[in-house]
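Working notes for the structure below.
On to chain A.
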Amino acid sequence: MSTATFERGYAAFKEQIDSPIAAFFNSCVHCGMCAEACLFYTETGDPKYTPIHKLEPLRKVWYQEYTLLGRLTSLLGLTERLTDADLAEWKHLIYDSCTLCGRCSVVCPVGNDLVYMIRKAREGMVAAGHSPEGQIGAAKRAVIIGSPMGVQFVTLQAQIKHAEKTTGLTIPIDQTGVEFLVVLSSMEIINYPEYLEAIAKIMHQADKTWTLCSSAFEATNTGIQIGSSDIARQLVNRIVEAAENLRVKTVISPECGHAYTVLRWEGPNLIGRPYRFKVRHIIEVLDEFRAGGKLKTEGFEEARLTFHDPCQLVRRGGVIEQPRKLLGMVARNFVEMEDAGKMNWCCGGGGGVSAIDEAEELRTKVFNRKKIQLEKLKVDTLVTACANCRIILEEGLEAYEMDLPVVGLTEMIAEHLVEDK
Partner candidate 1 sequence: MSDKTIGDSLREQGISRRGFLKFCATTASLLALPPAMIPQIAYALENTPRQSVIWLSFQECTGCTESLTRSHAPTIEGLIFDHISLDYHHTLQAAAGSAAERAREEAMKKNHGKYLLIVDGSIPTGNPGYSTIAGISNLDMLKEVAAGAAAIVAIGTCAAFGGLPKAAPNPTGAMSVSDLITDKPIINVPGCPPIPIVMTAVIAHFITFGKLPQLDNLNRPMAFYGQNIHDRCYRRPFYEKGLFANTFDDEGAKKGWCLYKLGCKGPTTYNACATTKWNDGVSFPIESGHGCLGCSEPQFWDGGSFYKPLSVPTIKVHDVMAYTAIAGAAVGLTVGGLNAMKKTNAVKQHETVTIDDLERK
Partner candidate 2 sequence: MHINQILNHSNAPIAPLLNEICHALEKLLLYHENTLIDLHSLPFSPHDITQLVEFLGKGEVEAYLYALGKSIFWETNFAGVWWIEHYNSEESLINRTIEIAYCPSILQAQTEDIQLGKQQLQQLIKSFQ
């Protein structure tokens, strides 16, 4: 029976190292600027959270396996070998204290993409059996049941019925040849069913054909979060097969940051070929509708509101302007948060951290950054475009006893749609 071993982990590190990783390790001058960009350092003051330090296991393997001097010195037994104890120790740093938010990758003066490295380091950690329990459970549920939260299609069907009733619109399932395949995150199915209603209303108004798919409704990908390409491939394949079978033109990623990253950027590389369809984030689609005059809204939000940029959308996805243009249609009192856009601070729960029970205390502590930002702004409503951010924001606000409603951008747009004539 196969099992995770240190050797498998070491082999996985070796497999993951490529030219960019080598260039990054060669270039680090230990300037410490990545620490100042990291929520986990700035809010705790503990230097062990310095991003480049989190990559020590990967660096050791690179040095010993892929550098001339490292090979020679390790032949002579002069280098410190990577040990299983190292990995056990680094588990906290590689998983609990990194949300893959990518702020460090943007500030590094020599240009190191630290998130790229963390993502690869997790491959080794998974293979060595040092991934967090919470994420292992989620991955198992995703593969076996179909969703990390254990949501089955029957659950979604119940929500569909409810949405059809509320909106008076039909929600198409498994339709072929339509323009859009809409996939959801289980958080949206369980916590925010308004999202599905919003999609139905918007598609109806824009006069677009779309469908859900009974075999591929779940977009969150625990494989990426835990750091296993093999599991991620298995999960993303469901959507690829569905999209290609249904012959849709575009797959719409839900309001979920990492789901977008997997579908849009990693998916083709996981399956080893380009897609035969496009992938767009719902915010991108809405903005296209807006630009094409297909999105008609009426009335404005009077509340003072701000927007929390999901990291995977801005720093790892290039979606910065679109949500602002959409907000412009429905909000009068929109204010920008400090460092908004490319440099926005993470909510603290991305990259799978929200699934790790042991990380909850730390996650709540680093939410302090968001708390300070929001207190400065004195807003009445917080808008975001990621279901995971939304949950973390709500939890964080509750922990710090702040009374501030958090709304999804898609729903907010849907609420202002011009009703049928």
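The working rule: contacts are C-beta pairs under 8 Å (C-beta built on N, C-alpha and C of every residue); 3 or more make two chains touch, one makes a residue touch a chain; residues count from 1.
Candidates were picked such that all candidates are chains of the complex that A comes from, given by their letters.
As the structure is a prediction and not an experimental result, all values here were calculated from the model.
Participant: Spot the contact partner of chain A in this complex among 1 or 2.
Facilitator: Among 1 or 2, only candidate 1 touches chain A here.
Participant: Of all residues in chain A, which touch candidate 1 in the complex?
Facilitator: 1-5, 8, 11-12, 14-15, 17-18, 65-66, 68, 126-127, 129, 131, 136, 139-140, 143-144, 226, 228, 230-231
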